[in-house]
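Note that one protein chain is taken out, while the other chains of the complex remain in position.
Up next is chain A:
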Amino acid sequence: MVDAVSPLNMTNPVDAMFETFRELVEKDRILKDKIAEVTHGMEYWTSRIVAILQKTHTFKDGQDADLREVQNILQNEVRQHLVKLAALISPVSYYRYHDNFRFIIQKLCFVVTYAHFLQHGILLSRDKVAEIFNIKVDPAMGFHLDVEDYLFGLLQLANELSRFSINAVVVGNSILPFKIADFLYDLDAKFRLLNLKNDGLRRRYDALKYDVQRAEQVVYDLTIRGLKRPADEKSFSG
């Protein structure tokens, strides 16, 4: 028994409704494609920044020039892409499409805080990170820097610094590991101020203790070999 398929009748409100749904889904897909295009461009420039910053693990000369190049990329290309992304997101809901760009935002927070640590040795706050990107922190203002994305970026920073600590010892820099260990202790203490529930951020935070442990291990290895903690932290130089 073959069911006769009734022809589409646009005066039928159900058919008209489903026609509208199909159009809406198509518009949604087009917007997601545009967002993916912008985030793809941001991923390229972020990968460039990460590649430049990876040179710090070799401790060769030229870090100042590398950091200036990173600043240039952040001030020009990354800001341009963020402006494009904000223009796409502002008319619609930020969190409806948040999954399409959250990872690149987290990575950007990581590279900005990492570059800032290399220059100044302190933690960059979310407000200052948002200033560098020229975006807001208040969710009511539309396109903004979500607090969880910033915290994810910090956890990536901790993972990178524990690597940095080991590579510093390889090239004979015995001062930097103490500074990194202090920084990671402080970061762990600050994260304990948060009341993280059992979600992705909590799972990612649970890995922070291994980064702290690695930094502690490096400090321990230095100490038993007679390389003492420097009395004056101002002697720190990358």
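Here, a residue touches a chain if its C-beta (ideal position, glycine included) is under 8 Å from a C-beta of that chain, and two chains touch if they have at least 3 such contacts; residues count from 1.
Convention: contacts and distances are computed from a predicted model.
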{"item": "Candidate names \"Ubiquitin-like-conjugating enzyme ATG10\", \"NADH-ubiquinone oxidoreductase chain 4L\", \"Light-independent protochlorophyllide reductase subunit N\" or \"Translin family protein\"; UniProt protein name, chain not shown", "value": "\"Translin family protein\""}
{"item": "Among A:F18, A:Y44, A:F103 or A:Y210, residue touching the chain not depicted", "value": "A:F18"}
{"item": "Touching residues on chain A - with respect to the absent chain", "value": "3, 5-6, 8, 13-15, 17-22, 24-26, 29, 93-96, 98, 123, 125-127, 139-140, 147-148, 150-151, 182, 185-186, 188-197, 216-217, 219-220, 223-224, 228-229, 231-233"}
